[in-house]
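Presented below is the structure to which this report refers.
For this view, one protein chain was removed and the others were kept in their places.
Order as written gives the chain letters A, B and C; numbering starts at 1 within each chain.
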Amino acid sequence: MFIDDKSPYERCVFIRAFEQEIAALSAAGEVPGLVHLSTGAEVADVALASVLDSGKDQVTGSHRSHGIALAMGASPVRVAQEILGRVGGLSDGLAGTQHLMAPENGFLTSNGIVGAQVPLAAGAALTAKTNKTGGVGVAVFGDGAANQGAVLETMNLAAALELPMIFALYNNGMAQSTPVGHASGETDFKTRAQAFGLLAFDADGADYSACAAQFKQGAESARGCRPTFVEVTVTRDDGHYFGDLPDAGNPAPTEAWFENLRRSLKAKGASDDQITQTFDATFERAVGVVKEAARSPKAGAAEYRQWLSLGANPDA
Amino acid sequence: MFIDDKSPYERCVFIRAFEQEIAALSAAGEVPGLVHLSTGAEVADVALASVLDSGKDQVTGSHRSHGIALAMGASPVRVAQEILGRVGGLSDGLAGTQHLMAPENGFLTSNGIVGAQVPLAAGAALTAKTNKTGGVGVAVFGDGAANQGAVLETMNLAAALELPMIFALYNNGMAQSTPVGHASGETDFKTRAQAFGLLAFDADGADYSACAAQFKQGAESARGCRPTFVEVTVTRDDGHYFGDLPDAGNPAPTEAWFENLRRSLKAKGASDDQITQTFDATFERAVGVVKEAARSPKAGAAEYRQWLSLGANPDA
Amino acid sequence: MPEQMMKTSEALNAVLHQAMLDDLTVICIGEDIAENGGVFGVTEGLLSTFGPARVIDTPISETAFVGMAVGSAMTGLKPVVEIMFCDFVGVCLDQIMNQAAKARFLSGGRLDLPLVIRTTMGAGDGSGAMHSASLHGLFSSISGLTVVCPSSPADAAGLLRAALKTKGPVVFIENKNLYDLEGPVPGDCLATPIGVAKRLTEGTDVTIVALGQMVQEASHAAAMLSAAGISAEVLDPRTVKPLDVASIAASVAKTGRLLVVDEGAGFAGFADAVIARVTEEAFSALKAAPRKVCPPDTPVPYAVEAEEIWLPNAADIVAAVQTMMEE
Partner (left out) sequence: MPEQMMKTSEALNAVLHQAMLDDLTVICIGEDIAENGGVFGVTEGLLSTFGPARVIDTPISETAFVGMAVGSAMTGLKPVVEIMFCDFVGVCLDQIMNQAAKARFLSGGRLDLPLVIRTTMGAGDGSGAMHSASLHGLFSSISGLTVVCPSSPADAAGLLRAALKTKGPVVFIENKNLYDLEGPVPGDCLATPIGVAKRLTEGTDVTIVALGQMVQEASHAAAMLSAAGISAEVLDPRTVKPLDVASIAASVAKTGRLLVVDEGAGFAGFADAVIARVTEEAFSALKAAPRKVCPPDTPVPYAVEAEEIWLPNAADIVAAVQTMMEE
């Protein structure tokens, strides 16, 4: 499966193809609500996951978390089923696109509330520290979230308590319709993080190796209980949510990461043909997974009955 | 009265004497709950007020705001009545020590929720900017509050919207029982403020002239819509609240500000006798004001009836 | 202006335009409300007409900007601040519950707090557990807040006008599934009074109380019940707080039965408040126990069919009334 011994190229292509097929299904009315796609952040997702150990690390993500959930190794078909509201999804289709949960794979949860996932990752970090597992808690969040109290407080808290934690800021320059320069008095987020006592790095989300290297340093420091901040420049290739207007203020969607990865495969001796074959095979595999998920039955009364049994109040 | 053409020395001494008499009344059971005294922050309060115009500026304060309310020119007897829960108090004794409100004097409100006053000051700043009054909004808050989301978010917001606002951090080294070094990953608050895009200053709360000079610069910049941050080192001479244990971690209460002010009076030619006379007269005046307030009737049913008439829901 | 057919979102938009034109102290604050015109289009065109000083896009810092709105209302402006979905209120409740709601009291009436907090409610569109809540009951439990939930374009316009004129703070909750609902909106600038219920159908057997999008379900149910020979009176209180207890109690005095339909909390929410108050007022008239049709006590599920089960509908209402008629 996807999570195994695949190259970064294949992993990134897989996410892109997965998202494109989700988009197609969304256009076809097969997704209950709106979906926020990870297209443009594939490299960041895969590079981050590459430095983590899904056995002891836990990542929390934002509303835009399909890619990182997949990169951490959550079952692609179950992720797709969840997004589509289908039986068999990570939470049997009742949680949905903004609430992917695969703690078994080191992906604790994504979130519908901007920034709320960040304190949760501090909790995972606290558990790792308390239980001396060597693990880290990782929060992935956006440039918009960087102005939310939950995020800012947690930067200070992590530094004050010396938590094994990584703050991964995916800066795509936009929060819904609001450009980062409008929302922030000072857009140098690295300095902001340092001012809270975090060790700060930045990375180019189009350059896989550089990105993975920065995350690696960040993770090493975090594992030693010096919490870190890594800002990755990414793009938002399908608007805020799929179907959204093309966003004027956004840096033009680029496939730079794609070309970069191909170049590095070539440098390692792969032929154009091999690269294209890999691309096609991976694409097909991802599309197949999503299509398979789309064939699962829609979640309904039977699944919802499980929730009823989880209710805290038998009376209400 | 106090608010008029008095010297900084007299104004600081007035606050100290006022607080000492409140403490005595608290010990005597005349204050409904606990009081947080401004002793140790007199210079900061008076210096800050000296650069503000109570006709167009508005200050919001924390739970510890007796001094700044007085310094802004709120009626001392009404402030004391409010703290004592008496008729005639700023809010007829129903709001109390943590909710002093004298917007007529440029002191918009103090607050029971740590940090919550800071966004309110941004609102005052927005009004000043919208109505082009030339006024500023000023938030006074503590080192503990500096880690609250409300405060951090507002630093960014003020910078992003270019609000005419001053963030006045009174750093007394402690938040209740928690030393600043324990609560903050990085205790250099100036750098933190700069990282949000604020112009930052620091000042010694024992040195009136230096302190007033820093606030003056801060206010000038803020009036030009470049929001500023001024950190003042103060002490907390009566514990977290009056009656609290003496706090081990706290810098020893000093009367440095007092000696400094006396020295500057001497330098201006005042004799020891004059200075002592001024001290005694001011002290007596402040004690007299608080004693007068204590003779007012306790607020009760009649005052509370006003609140009932303010209720939003005639039905409940 | 003559009466016009308008969508709810258009009706609200028109009122905001007019208010900003009439009163220079009215400003709008929120995320994506300026350039973007609001995620549901309610603030469209305000930026180009009134400029960025009065139509303010904010960072995603609800505590800071709601608090800024509160502070500006304390000092002379009349802000209309938007919280995109009411589910987000958990990140800024303090500024509403303690700062805005208490200011009129703590100032002894010196501050009027002319503040309108616009937000959305409502399930049914596949938005999942954190974009579908209905927290009008929670808001109404806070002393000092006026809470409004319109169910039609005309009421939305009229109540927003009223909210802009009254002492605040007013929490103005728009059901996102009603934005596209079209209806006639009177052209004159009359406010719909806050605290006055509206009767949608007259009946003699049961009083059904519903607001927001539940009004439609209640009306459908009334039609279905009528076909079955049961005469239901549907009342839309429009305002959660102050609640028009008198109108509901008067209806119950006639029908002898009360059913509250609501997509908010089934425990300690709006439904319980109505039942408790009306039972107190109209006890002797009651022929059966007052009942409620509310969602099960779980978050809103994502999958379409599960969400349909969760959300009260006309069939649920009919079933509840039929049970009551047999009691």
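Annotations for the structure displayed:
To be clear about the criterion, contacts are C-beta pairs under 8 Å (C-beta built on N, C-alpha and C of every residue); 3 or more make two chains touch, one makes a residue touch a chain.
Predicted, not measured: the structure shown is a model, and the values here were computed from it.
By the touch rule given at the top, the unshown chain touches A, B, C in the complete complex.
Of the listed positions B:17, B:44, B:71 or B:95, the one in contact with the omitted chain in the full complex is B:95.
Residue in contact with the omitted chain (choice from B:40, B:135, B:149 or B:164): B:149. Summary of contacts with the chain left out: across A:26, A:39 or A:60, the touching residue is A:60.
Touch with the chain omitted from the figure is made, among C:273, C:293 or C:314, by C:273.
One chain is missing from the display, and on chain A it is touched by residues 58, 60, 90-92, 94-95, 99, 101, 103, 108-109, 111-113, 116, 118-131, 137, 149-150, 153-154, 156-157, 160-161, 306-307, 310-316.
With the whole complex as reference, residues 63, 87-98, 101-102, 105-106, 129-130, 137-138, 140-144, 241, 243, 265, 267-273, 275-277, 279-281, 283, 286, 288-292, 297-299 of chain C touch the missing chain.
Residues of chain B that touch the chain left out of view are 31-34, 85-86, 92-99, 111-116, 144-145, 147-150, 175-178, 182-184, 298-301, 303-304, 307-308, 310-313, 315-316.
Quick note on the criterion: only the chains that are shown with their structure count from here on.
The most distant chain from chain C is B, comparing centres defined as mean Cα coordinates.
Separating the CA-averaged centres of chain A and chain C is a span of 35 Å. Note: centroid distance chain A to chain B, computed from Cα atoms, is 45 Å. Multi-chain contact residues of chain B (touching two or more other chains) are listed as 149-150, 153, 156-157, 160. Chain contacts: chain C has residues 58-59, 61, 63-64 touching two or more partner chains.
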